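Below: one structure, written as structure tokens.
Yeah, one chain of the complex is gone here, protein chain that is, but the others are all in their spots.
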Amino acid sequence: MTELTQVPLSPENEAVIKLTRKDFASDQEVRWCPGCGDYSILAQTQKTMPEFGVPKENIVFISGIGCSGRLPYYMNTYGFHSIHGRAPTIATGLKASRPELMVWVITGDGDALSIGGNHLLHAMRKNVDIKVVMHNNRIYGLTKGQASPTSEIGKVTKSSPTGTIDQPVMPLSIAIAAEATFVARSVDTHTEHLAKTFERAGFHHGSAFVEVLQNCNIFNDGAWRDFTDREFREDRMLVLEHGKPMVFGKDRDKGIRLRGLHPEVVQLGDGITEDDLLVHDETAPDPYLAYMLSRMWWPEYPVPVGVLRNIERPTHDRLMSDQIASEIARRGPGDLEKLLNSGETWVVE
Amino acid sequence: MTELTQVPLSPENEAVIKLTRKDFASDQEVRWCPGCGDYSILAQTQKTMPEFGVPKENIVFISGIGCSGRLPYYMNTYGFHSIHGRAPTIATGLKASRPELMVWVITGDGDALSIGGNHLLHAMRKNVDIKVVMHNNRIYGLTKGQASPTSEIGKVTKSSPTGTIDQPVMPLSIAIAAEATFVARSVDTHTEHLAKTFERAGFHHGSAFVEVLQNCNIFNDGAWRDFTDREFREDRMLVLEHGKPMVFGKDRDKGIRLRGLHPEVVQLGDGITEDDLLVHDETAPDPYLAYMLSRMWWPEYPVPVGVLRNIERPTHDRLMSDQIASEIARRGPGDLEKLLNSGETWVVE
Amino acid sequence: MTTTTKPHELPVQELERVTIRFVGDSGDGMQLTGTQFTRTAAAFGNDISTFPDYPAEIRAPAGSLPGVSGFQISFSSSDIHTPGDQPDVLVAMNPAALKANIADLPAGGALIVNTDAFTAANLAKVSYASSPLTDGSLSKYSVFEIPISTLNARALDGLDMTTKQVDLTKNFFALGIMFWLYERSMEPTLRWIEDKFGKRPVIAEANRRALKAGYAFGETTEIFHTHYRVPAAHLPPGKYRNITGNEATALGFVAASVRAGRPLFYGSYPITPASDILHQLSGYKNFGVRTFQAEDEIAAMGSTIGAAYGGALALTGTSGPGLALKSEAINLAVMTELPMVIVDVQRAGPSTGMPTKTEQGDLLQSLFGRNGESPIPVVAPATPADCFDLALEASRIALTYMTPVMYLSDAFLASGAEPWRVPSVEDLPSLRVENATDRATFRPYARDPETLARMWAVPGTPGLEHRIGGIEKADISGNVSYDPDNHHRMTLLRNAKVAGIANDIPDLDVYGAQDGELLILGWGSTYGAIRSAVERLRAEGQSVGHAHVRHINPLPRNTGDVLRRFRRVLVPELNLGQLLMLIRATYLVDAQGYQRVRGKPFRIAEIHERAEQILAGR
Partner (left out) sequence: MTTTTKPHELPVQELERVTIRFVGDSGDGMQLTGTQFTRTAAAFGNDISTFPDYPAEIRAPAGSLPGVSGFQISFSSSDIHTPGDQPDVLVAMNPAALKANIADLPAGGALIVNTDAFTAANLAKVSYASSPLTDGSLSKYSVFEIPISTLNARALDGLDMTTKQVDLTKNFFALGIMFWLYERSMEPTLRWIEDKFGKRPVIAEANRRALKAGYAFGETTEIFHTHYRVPAAHLPPGKYRNITGNEATALGFVAASVRAGRPLFYGSYPITPASDILHQLSGYKNFGVRTFQAEDEIAAMGSTIGAAYGGALALTGTSGPGLALKSEAINLAVMTELPMVIVDVQRAGPSTGMPTKTEQGDLLQSLFGRNGESPIPVVAPATPADCFDLALEASRIALTYMTPVMYLSDAFLASGAEPWRVPSVEDLPSLRVENATDRATFRPYARDPETLARMWAVPGTPGLEHRIGGIEKADISGNVSYDPDNHHRMTLLRNAKVAGIANDIPDLDVYGAQDGELLILGWGSTYGAIRSAVERLRAEGQSVGHAHVRHINPLPRNTGDVLRRFRRVLVPELNLGQLLMLIRATYLVDAQGYQRVRGKPFRIAEIHERAEQILAGR
């Protein structure tokens, strides 16, 4: 609770702590394709909400347009299904004027990084206290299968019959360069890890950006299969843990070692021990480690999941409120009569 | 010349090589405030143009809105003074349909990073073959002095009488995270370095992003003075040279050494030699060094100038042209009659 | 309507026009079924008009209402203009499909249902308390209950297929029934099966069997007491193909690019219902077409301006919300007077609205959705095939007058289809225009005295280096100018240039009565419904005319005269009266509107009825 002290205890707050996942499910019929990764993301979102001890009327989900954008309809909280790419701007205005609310932004790879890229960047750098969950399926789902900014180069889609020619962006690299204070990655099918990641994001003060690798089984089935599948995910993904050396593999026998400014995969044993490995530090003031992790990718590297970066910086709404408070302290609360009569005045009898 | 083979030799091309700076000055009266850093940027731009051996009719300058946006009027080439933030999109469409042209984009810190941030990002990741020159004066000049995305936090401006509350962005970090293939920084008053930097950018294949630290003597005078002033710039700026150790200082007696993932400033001598220093590699496939340099800032570090990153990747227009060529090779040049009559047809007598 | 007798017993009824709607679950292949029937009817020589009805969701849960997918085809022995108001025959593959569509079936209409799908579970999914098949609620229709799944499964017996695979072919069983019912040959579809599944013999065989079994079922069982014949129509001779509006739009601009001798550039951001134009054009790379999927609509517009500046035939396409985003950049195109076409495939608004549904809500946005005085020519195709002609016309206006041009299609035209008589290339207009090259005479804003178009000097032209942009330009020189009189003059010039196009477009012609009681004035996709209604009214002896504007800005020169020749003017629109406002303001004619904003095209009957009321002075 202390993490979210600015949330006023609402009348039924004693009840709040006892809220369960079901309390966060709305009466709306869920409308994603059977098998869509969004179901799991929704489930973990609903499961995580009670953890924050925030009354559900103080939680708001704001989405853009895309399949992912439907999520707010299914949350029994306040919800706003806005327009394509603009959810962060609405969230910013809401949070700026209602700091006590907990605001989540639900977006897709196209919504967040194509049309909405600039808004995301500015919300992050301003450390607007919103939790952004990006459903990354490397495709435009709702519009039935065009390339997205995360689609791999050469991908054949409806809009690129001969393959895309565009270098994809790394969402987490962008978030880090945008000065985000919390940056993490998880996977739709890794439910416990996903829930844990949402929880971490929710408790963070300031902008949190969570990339969820999501499967669109209709237009981009198996986009992440190569490294997320149960059978080989331990060998192809790196689960980050703060303060722990970067070990991975079914048999925990592989690790990441730094050579100069180049991370390399090493086999533990014969001479190489965990002490030789990079130790994860999500709170490092320098963003260099986080940036490095944001670019490690299968097959050259295991794909990192978990919290890459987690630092503290005053939030946008807090700074705004502080300025107002200090102005009131300095000049006294605004007096309209005085204001209207300020400046040069003269009287006509 | 080989660098720009796609430029067709125009009729008077023999003349071209003999073009001088004056050939690139238009008849328009220059209209910046006396003392503005933009004068020097214009001068170096005009001075550099002849170097490329490109006929001036094959050069296009496209700008957004801002004081910087006036530059195209003063270039005796084709020019387009477009709208706020959108110059990269116009340049992309032009370059995609006219690959043989050399296209420059002139922009400001607000034009490029505030309203235009997303377009810049996508032009870079697509490696559109345009040369972007951003006049960074850390302020909105044309609109008479509001905070820009590069304004330091706490800055008092017309729109922030009690100081801005927004964390500024590092333009070069953004460019690198946006997968730019050429990233550099220079200073309006360091004329030789500025000219050299423009030259390097012009000869690069693909997106080039050049941040020019520019002084707005009316609304943000001396924004960069602390480290760009003649008297102490050698001690406070790091001039990057490919393949050379990172040495700086009036007496070339200081350097940058890597400790783990942390760059540190060291004093050369007693035990520490140039061999201990980071060696600059602008062509490193990993962007880690470039990213690190993009974040080094006075007073903690000397401010790096020069080329941070310079890698090769096929350009957007080249890939587009190649796809068209191979489609023509595969299916033969389009036959309209055939196309209209394709699909299921039937005849009515 | 005559009745003859066929070799085998059943009587044959001859009909002028039949409308069939196939409805089922998204997974039931209704679109394919409809398309196959369409191909067959077209090849046979009927006039046809079709309209698919996709679910808004990508894949709604099986058996749910949102998951219902439909395809309506109207085929006729005479010239028709719409897919039909109501189906004569409804083929429903499951309870959801029945529930969603039954209201549209007129009393006495034929209803063919797949009884196998009417399980308790499926009925529950759409909260049918009792089965409509048994509770008498369908009594006013002639219902044909057929266990299609079972019969189909039996027909495929012995094939090495999963039950799921088998079930996927039942739509062809239903198709077979319809082929028999309307005396259609199975040949075209059998050929299609061969082409499509040739390499997968089992699947091919399964579909063949399903189709034939359905046909045989019609022939052998007693349940149909008659079957029907719709003779070939008397279409103008020529080679035909069936085409949707989006296809015709894409083809039209490729044709324009060939006839203009300029490569086509298409900068766009995906949006329903315009995306298919991007998909289509990206397949024409061997025509030198350059498609660019931008990061958003603003970038799409910017890239289009850049391509136009470079001398390409520049095109962008979007739908309402995207057009709103483009508006600032469109204004740059107006100020720089560069030629390009902006395609808006209108959908139901405001805001996200109903993305898959049709509307005519963007006319005023097209005309006025920009700051300052910003005149832009607007054209609007009237039918799917007309999209081709107007693509050429929009390109002609853009290139001749150096101006952005708005091209207003809509969701109904986009996916609606009709037969298109394929033109031969040399009959298409030439769209060649010259770039400026002469240093001596070139001035960036000097104008052609005829068209008022400024010169087009593209980068790369030696000696014509110049600067353009969004700040007001000095007349002739094109330099930046804050001179008050210059701004006034340029504002009037930009306006006069667009207004002058009126001298270069055909007069508005009137179908039916040339003067008299009532003129029905329409624009865009309402053409079919209005024309059909007017045909009906004419047949009833009413003094009614139909005029349809394809050029909306400027309007044809004779528009005022036409309006004044009639006592009353009715303007039906799928909005709240946008053309109506222009007409009233321009001609001070007391035209009245008829407005439906339901995300659906007009029904012929709606317009017919409204017109009758007006004629009756109600």
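Here the chain labels run A, B and C in written order, and each chain numbers its own residues starting at 1.
The rule we apply is simple: contacts are C-beta pairs under 8 Å (C-beta built on N, C-alpha and C of every residue); 3 or more make two chains touch, one makes a residue touch a chain.
What you see is a predicted model, and the numbers here were worked out from it, not measured in a lab.
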| item | value |
| --- | --- |
| Shown chains touched by the chain that is not drawn here | A, B, C |
| Full-complex contact with the absent chain, from C:Gly24, C:Gly361, C:Pro444 or C:Gly528 | C:Gly361 |
| Which residue of C:Lys239, C:Arg443, C:Arg536 or C:Arg584 touches the chain not shown here | C:Arg584 |
| Contact partner of the left-out chain, one of B:Leu19, B:Ile83 or B:Leu238 | B:Ile83 |
| Hidden-chain contact residue, picked from the options C:Gly288, C:Pro381, C:Pro444 or C:Gly599 | C:Gly599 |
| From A:Gln28, A:Gln267 or A:Thr283, residue that would touch the chain that is not displayed | A:Gln28 |
| Positions on chain C contacted by the hidden chain, ascending | 56, 319-321, 323-325, 327-328, 331-332, 334-335, 346, 348-357, 359, 361-362, 364-365, 367-374, 469-472, 482, 484-485, 487-488, 491-492, 494-495, 575-576, 581-582, 584-586, 588, 590, 596-600 |
| Residues belonging to chain A that touch the chain removed from view | 10-12, 26, 28, 55-60, 62, 65, 72-73, 76-83, 86, 88-98, 100-101, 118-119, 121-122, 320, 323-324, 327-328, 330-334, 336-337, 339-341, 343-349 |
| Touch list for chain B against the chain that is not drawn | 29, 31-34, 65, 67, 83-85, 114-115, 117, 140-144, 146-147, 149, 158-162, 218 |
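In this section, only the chains that are shown with their structure count from here on.
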| item | value |
| --- | --- |
| Shared interface positions of chain C, touching two or more other chains | 285, 295-296 |
| Multi-partner residues of chain B (each touching 2 or more other chains) | 118, 121-122, 320, 323, 327 |
